[in-house]
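Before I ask anything, here is the structure I am working with.
Every protein chain of the complex appears in place save one, which is left out.
Moving on to chain A:
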Amino acid sequence: MIGALTLLLVFQLVGEVAVRGLNLPIPGPVVGMGLLFVTLIVRSGPGEQLRATANGVLQHLSLLFVPAGTGVMLHFQRLADEWLPLTVALVFSTLLSIAVAALLLQRLTHRTPSHGESR
């Protein structure tokens, strides 16, 4: 587990250094994820230890959102001032993007021969 955690941190560190060194507009951990993804493809898959550690971390992914979410208390004033645009934008944009993505993928996959006759 420590080995796997070290590996994740090393990839994050490489990502952070790359982002700053090359002045990329992407967060460092995202570059780390991309690098690890490519590494996994090249080395054909994660070891058992890495798989178990990653599953453990991702199973409680929601816990990691809590400290940042509690930051809502810093923004009560802004939320009170701008609740209407923020609420309408959140609701419509979320429903629209689900609908657009689902309709498009449904249409595209049902046109390809391997999926075309499934209904």
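One rule holds in what follows: contacts are C-beta pairs under 8 Å (C-beta built on N, C-alpha and C of every residue); 3 or more make two chains touch, one makes a residue touch a chain; residues count from 1.
We take it that contacts and distances are computed from a predicted model.
This complex has a chain not shown, and the name its UniProt record holds, of "Branched-chain amino acid ABC transporter permease", "Energy-coupling factor transport system substrate-specific component", "Na+/H+ antiporter subunit D" or "LrgB family protein", is "LrgB family protein". Even with one chain removed from view, chain A keeps its contact list with that chain: residues 5, 8-9, 11-12, 15, 25-30, 32-34, 36-37, 40-41, 45-46, 50-51, 53-55, 57-58, 61-75, 78, 82, 84-86, 88-106, 108-109, 112, 118.
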